[in-house]
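Before I ask anything, here is the structure I am working with.
Missing here is one protein chain; the remaining ones are kept as they sit in the complex.
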Amino acid sequence: MTAASLLEIRNLEVQYRAAGMEIKAVDHVFLKMGERECVAVIGESGSGKSTIANAVLRVLPENAQISGGEILFKGRSLLDLKEEEMRRLRGKDISMVFQDPHSFLNPVLKIGDQLRETIRTHRPDIGREKVADRALELLTLVNIPDPGSILRRYSYQLSGGMAQRVALALGLSSDPSLLLADEPTSALDLTIQAQVIRLLKGLMELLHLSVLLITHDLSLVSNIAGRVYVMYAGRIVEEDHVDGLYRNPKHPYTILLLEAVKKLQGLESSLQVAGEPAGGQGESLCPFLPRCSRGQPLCREKPPPYREFHGGKKVLCWAAEEGGGK
Amino acid sequence: MTKSPNRSLWILGLVLVLLFLLGLMPGLLTDKEVLKSGYTPGLAPPSRDFPLGTDQLGRDVFTWVIHGTRVALYVGTACTSICFGIALLGMFAGYFGGKVDQVVMRITDLTMSIPRFVLIVVFATLMGSDFLNIILIIGTLSWPTLARIMRAETLSLKEREFVLSARVAGSHSLDIVFFEIFPNVLPAVIPAMALQFSLSIIDEIAISFLGLGDPNVASWGRLISVGKQAVFAGGWWVLLCPIIMCVFMLVCLNLLADRLNDRFNPRLRYGGQA
Partner (left out) sequence: MPYLVKRLIQIPVVVLVVVTLGFFLLKFAPGDPVALFAGEGATPEYLETIRKEYGLDRPLFEQYLMYMGGIFTGRWGYSLSFERPVLTVILERMPYTLLLSFAAFLVAVPMGIVLGVIAATHRSSPLDLFVSGFATFFNSVPAFIIGLVLVYIFAVIMKVLPLGGFQTVGATFTSFFGELLDLLKHLILPAVSLALIWMVGYSRVMRNTMVESLLSDYVRAATSRGISRPRVVYRHAFRNSILAVVTLAGIHVGYMIGGVILTETVFSWFGIGQLVVQAVHFRDYPLLLGILFFSSIWVGAVNLLVDAIYVSIDPRVKLR
């Protein structure tokens, strides 16, 4: 790709231990992002996309383990860092926002307290007045009206959109270069969703920020992202620029998604495609095989390779063909 | 924790069943008559004839301990059943809502505002020490907690689809309560009932210990209070044996209640983390 690489993930593997079984949630995933870029990762729930974000910040739950691969941030390997060094990175260079702002925020602490705590975390010697100023500054940055009164409120007193903006403010408090946005709009109303996305776009410009947008909602992606990775059952099955993906999808899954979106046009553009990923196909064959309608004899024999197409597209499929585009 | 919870459940259940069977058929292990004094002139330490010794009045401790199991079984079963019966009110309150709910909840709250044991003692004093009375008192004063659980479960079940579909099909309210709601309330209530079982036993032991129990009933509580005196004359066995037995049973019951709780409730409480 282009530009100085901000985040590079190579061959990442993450395993979960659940009910006595080991499940590979992330399987040989690769990803590259540069500065001021917005990259989207699209997939169904359970495809492993959130796990990627958690892995980058190393906030995976106890029963998960990074079993392989590399994560490089500005050239440094994150997986090699000690916990204390990682902690210093969190919130400062890389930040995260989750799906449900009301569970992101601590219900028994005032907004102001949480904001001030976060500000002080990375600038412990800053004076009280400066902290207060910064808090107001951050709230204004995310377009919250009357920030002073919001500081005194509790999370349950805020609407979804407002709370999510507070969460964003928390994430941006130390001027990170990368924001991991894990389904930031899924819990919000449609109209608010658009607002939040626009806000994100503006912040990217203003703050020299890169955003890794993880979502299942295709419609958001075209508004803000530059490149897209499509995930299925823990693997990247297609990578391309936004237009290339929309106009010329090559992986059968991507094609299904886009068709589904067109069918549901105007109603809902999230991915509800028939069938379900079968857990753990093993490394042997294509993960999409059980649901694929374009399967070829070769698909049942050997795992597909990543094939490159013009325009920077990569597809994990035997059946993908050159040309096309609508 | 995949196989272990179920296995420990079975083991505990088995142990308890054995204990209770023992209580129901004391003749298997002892030929002495329980509570009959005079087997020995006075306090006698454990010997071949009297495996756990005798108390100050020459009563056989071993027999008493075994019979105590039976008493505990009766108490637990009877009190829990009574408690359960009354607690069903909670289910009705939850389903019918409105005035019924208000009234039941008021009564529940009121009952809970009075320290239970004090009330039990007062009633026991006033009504006399008949075993039946004791059981009635303990049973009737333990219902609030169970009733609340039933009500909470009913409230959440009320809105579920299978209930709505029964209503739409024109089922009579009472039918719905008994056939749709009740079976689904049971799982949540079972662990609480197991707990109530052991609490009832503790209550009875406490009452007997205080001297309020039925003098004709071979309760562990009474033996323990006798034992307390016996200790001063050197008769440690009179005190310790029933205590050990009773602790053993209570711990088993509690573990059972815990395991039952794990089995029947966890999905409601601890969702897994994905």
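Read from first to last, the chains carry the letters A and B; within each, the first residue is number 1.
Operating definition for what follows: a contact is a pair of C-beta atoms (placed from the backbone, for glycine too) under 8 Å apart; a residue touches a chain by one contact, two chains touch by 3 or more.
These numbers were taken from a predicted model, which means no experiment stands behind them.
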| item | value |
| --- | --- |
| Which displayed chains the unshown chain touches | A, B |
| Selected from B:L16, B:V177, B:V226 or B:L239 as touching the chain missing from the view | B:L239 |
| Of B:M25, B:V103 or B:V122, the residue in touch with the unshown chain | B:V122 |
| Touch list for subunit B against the chain that is not drawn | 109-110, 113-119, 121-128, 198, 202, 205-206, 209-212, 224, 228, 231-232, 236, 239-240, 243, 246-247, 250-251, 253-255, 258, 270, 273 |
| Touch residues of subunit A, complete complex, unshown partner | 57, 59, 61-62, 87-92, 95-96, 98, 100, 103-110, 117-118, 121-122, 154, 156, 167, 170-171, 173-174 |
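Everything below uses one rule, namely that only the chains that are shown with their structure count from here on.
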| item | value |
| --- | --- |
| CA centroid of subunit A to CA centroid of subunit B, Å | 53 |
